[in-house]
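All protein chains but one are shown at their positions in the complex.
In this document, chain identifiers A, B, C and D correspond to the written order of the chains, with residue numbering beginning at 1 in each.
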Amino acid sequence: MIGRLTVLLLIPALVVLLQAAAELPAVGDGTSPAFTHVAPYYLEHAHEETGAPNFVTAVLADYRGYDTFGELTVIFTAGLACLLILGTRDEPSRPRDEETP
Amino acid sequence: MIDTLGPLFLLLMVVCAVAALSVKELLSAVTIFGAFSFFSAAFFVVQDALDVAFTEAAVGAVITTVFFVCAIKRTTGRSV
Amino acid sequence: MSRHLPILIVLCPLVGALIVPLVGRVSVRAARGLTVLATMSSLACAVAALREVLSGDDWHYHLGGWAPPWGIEYVVDPLGGGMAVLVALLATLVAIYAGPYLRGFSSLRGATFDSLFLLLTGGLLGITLTGDLFNLYVFLEISSLAAYALLGSGGERAVVATFRYLLVGTIAASFYLLGLGYLYALTGTLNMADLAIRLAAVPSGSAATVGVVLIVVGLAVKMAVFPLHGWMPDAYTYAPPPVTMFIAAVMSKVSAYALIRLLFFVLPAGDAVATARDVLGWVAVAGVLAGSVLALPQKDVRRMLAYSSIGQMGYIVLGVSLGNAAALTGALLHVGAHAVAKGCLFGAIGSMPRQTVQVEIAGFAGAARRAPLTMAAFTVAALSLIGMPPTAGFFSKWYLLRGALEADAWVFAAVLLVSSLLSAIYFFRLLEQIYFADGPPVSEPGQASGVARRSWRVVAPVVTLGAIVLLIGLFNGALVTSVIERALPEL
Amino acid sequence: MVSVLSSFGGGQLQYALAAVLLLIGLYGMLVKTNFARKLMAMNVMQVAVIVFFVSLAVRSGGTPPIEIEHEAAVAYANPLPHALMLTAIVVSVSTTGVALALLIRTHRRFNTLDESELLDRLRE
Partner (left out) sequence: MRSRFGSPVLDASARLLAPFMWLFAAYVMVHGHDSPGGGFQAGVILAASIVMLRLVRGGGTGSGLSSRGALTLACAGPLLFGGIGIGSLFSGGNFLDYGALPLPMDPVQVRVIGTLGIEAGVMLGVTGVLVLIFDVLASWDDGTV
């Protein structure tokens, strides 16, 4: 029942997404805005400015290094989150459910 | 050549995704999900995204699968 | 160093979060102190940065020394800076408030809790300051993951609610990212200012519309607007008190801020944005009414407040939807007023002695005699949510009402009045218990834990928040002219 | 519907398949009742977004974005979406880890991962 309803909702969503996708620049089109605005700067200057021939590394570690710092923080958060939620063996997370003091 | 390989891998991913969501046994679903990650990595390779493919192969096919297996083992009561 | 204030606002809590688990092994007290210190220094930086910005131009900080749009930039303007001050202020008070609560924790667990709290603060601060759309996504995820963990640490019922929140939140984040992808495909940039210029030149079509809609839906879901609020009452009810206090106060406000930032500063005013705002308006009306009505029959006070939050978020969205100067002033004032008042209310509830998992309304009987200061603050905050002068809530609702009348949106105006009436009903029921009902005698033995909780560390933050509610109300004129009017977009 | 499909000359086929993948994930998250299954659907959805971004970055006849010395005018793929998607992958594995921790905790207490059963238990 819920499944059918969801499908009924998702089909229009699919149509909308397809319609929007049809307006995007074709895959592989080297003249689209994604290729002509910011990216060429990286391709032209990355090696001389950052010394990294791998453009992805240049972007990841230098031009957008702060995103990578954020990314590392995200995964650090995930580690601590698992620790807080499950606790460790010698100290299982307190059963603070029904009998909270 | 490349232009047909991309959609082909995407189709395989769609098949794997549907299979992973409809298979009964959870562990089989996880295995199929690993295959899904593998195909996505292959897709990224043909799309010239080598870094993404490397990461997806390492993370999706290994780490995520291991995490899932751990969790499913623990929640179905069988020992590793 | 003052040149680096914008990044220091975020770095203080983030670096603090990295050190706290290590320090916690040596000394629990040092870890706690470090947590408070990190939030305090972040607050100091935020206040200094805001003062600088109010007396001059917007402050652009290029991370890594790369100029945008190639690098990431931080932008402090009156809007973002004001939000940062609000977040840092609440974080500082909650960091102090959490002390007695953490007393029963082992050193590892306490340090983990503190570290995650700092990560949540840092993530929210990052959202308020960033000038880059993808960077916003990264910080949205930092704050979301930390929030899942903190909410889920409250017990098994909280865990189930949190899991559902995680699913909804991830859908929202994916929508945001996908919408970002559409906009990137059309413009080739991720910098907010650059995108605003380039998107205005893109002919409007369904791709741009879908991108905008996906982003708006994603952020609206993160705000827990009406039909997508299912996880919230459970999570707020079962989460640890300091967590509820902080998350109820600022988390959805920061998403609201992001929405305002994108709708009025980044996305060009076109059909897509106008449609999105219209739809948001009706969602907000439904949310305001549903929140107020659903709050009425609740027995648990925290659950009641959670539903009231759904209604109050509706006010903010209503202001965004109307979009004229008065309504936006009201929305921004309400962001501040509601954050402070909700923090105060949940803080006061967290300081109540708790025998059972429920905080029943009857449990407040005679509370005014047992905890006069806390309950005074509680009363002020409650009056603010109802919208009584001279508290902050009155003025924000007044601006909203004026905005609705200016836009000839009679339905919205009527909804505002009706919901104020409803919230008056459920809050007065509670205030009656606090002041006029006979409570248990003060010397009852079961209250020992409650007294222990009521150290100055618990009372002071709550009272401070109550005082701020009054101050915002009394000095609302000054606040509006000096900060909020300068934060408004050019309409 | 037909007119929409016919407008895909192959140029946008990958975007369309990414959209299909996204909706499969969304469907799974909304309809499947087992929490572990919902998580797999969540991962599918996140991969769909990554596929979309990577499709934005490809250039026909291009090469991976690693500089080849002594060759002028090489059509490199766009490195920016690749860098962004590395972050997105990390985010997705982090979210999965946290979700699995919540899942194990839920199971420890309620002994089930079925959504409707859990909701029934919570109402008790």
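Please note the rule applied: a contact is a pair of C-beta atoms (placed from the backbone, for glycine too) under 8 Å apart; a residue touches a chain by one contact, two chains touch by 3 or more.
For clarity, every value in this text was computed on a predicted model and none was experimentally measured.
**Student:** Given the contact rule set out at the top, which of the displayed chains would the hidden chain touch in the full complex?
**Tutor:** Across the whole assembly, the hidden chain touches A, B, C, D.
**Student:** Quick one: say which of C:Pro21, C:Pro68, C:Gly81 or C:Pro233 touches the chain that got left out.
**Tutor:** Residue touching the absent chain, from the options given: C:Pro21.
**Student:** In the complete assembly, which of C:Val53, C:Val87, C:Leu108 or C:Leu488 touches the absent chain?
**Tutor:** C:Leu108
**Student:** Of the residues listed, C:Val28, C:Leu63 or C:Ala368, which one is in contact with the missing chain?
**Tutor:** Among C:Val28, C:Leu63 or C:Ala368, only C:Leu63 touches the chain that is not shown.
**Student:** What does the interface between subunit B and the hidden chain look like in terms of residue numbers?
**Tutor:** Its contact residues with the unshown chain are 50-51, 53-55, 58-59, 62-63, 66-67, 70-71, 73-74, 79-80.
**Student:** When the complex is taken as a whole, what residues of subunit C touch the one chain not shown?
**Tutor:** Output for subunit C: 1, 4, 7, 11, 14-15, 18-19, 21-22, 61-65, 108.
**Student:** Applying the definition given at the start, please give the residues of subunit A touching the unseen chain.
**Tutor:** Within subunit A, the residues touching the omitted chain are 48-54, 56-58, 60-62, 65-66, 68-69, 71-73, 75-76, 78-80, 82-83, 86, 88-90.
Basically, only the chains that are shown with their structure count from here on.
**Student:** Distance-wise, how many Å sit between the C-alpha centres of subunit A and subunit C, to the nearest whole number?
**Tutor:** Their C-alpha centroids are separated by 24 Å.
**Student:** Could you please state the distance in Å, as a whole number, between where the Cα atoms of subunit C are centred and where those of subunit D are centred?
**Tutor:** Spacing between the chain centres: roughly 29 Å.
**Student:** Please set out, as single numbers or ranges, the residues of subunit A touching at least two other chains.
**Tutor:** 17, 19, 21, 24, 27-28, 34-35, 38-39, 42, 54, 56, 60, 64, 67, 70-71, 74, 77-78, 81-82, 85, 93, 97
**Student:** Give the residues of subunit D that touch two or more other chains, as numbers and ranges in rising order.
**Tutor:** 13-14, 20, 22, 26-27, 55-60, 62, 65-66, 80-84, 86-87, 90-91, 93-95, 97-98, 100-105, 109
**Student:** Show which residues of subunit A lie in contact with subunit C when the two form their complex.
**Tutor:** Those in contact with subunit C are residues 16-17, 19-21, 23-25, 32-39, 41-42, 62-67, 70-71, 73-74, 76-78, 80-85, 87-88, 91, 93-98, 100-101.
**Student:** Give every residue of subunit C touching subunit D within the complex, in rising order.
**Tutor:** Listed in rising order, the residues of subunit C that touch subunit D are 134, 138, 141, 145, 148-149, 152, 156-157, 159-160, 162-163, 166-167, 170-171, 173-174, 177-178, 181, 184-185, 190, 234.
**Student:** Can you check the complex and tell me which residues of subunit C touch subunit A?
**Tutor:** 14, 17-18, 21, 63-64, 66, 69-72, 104, 106, 108-109, 112-113, 115-116, 119, 122-123, 126, 134-135, 138-139, 141-142, 145-146, 148-150, 152-157, 159, 182, 184-190, 198, 205-207, 209-211, 238, 240, 354, 356-357, 449
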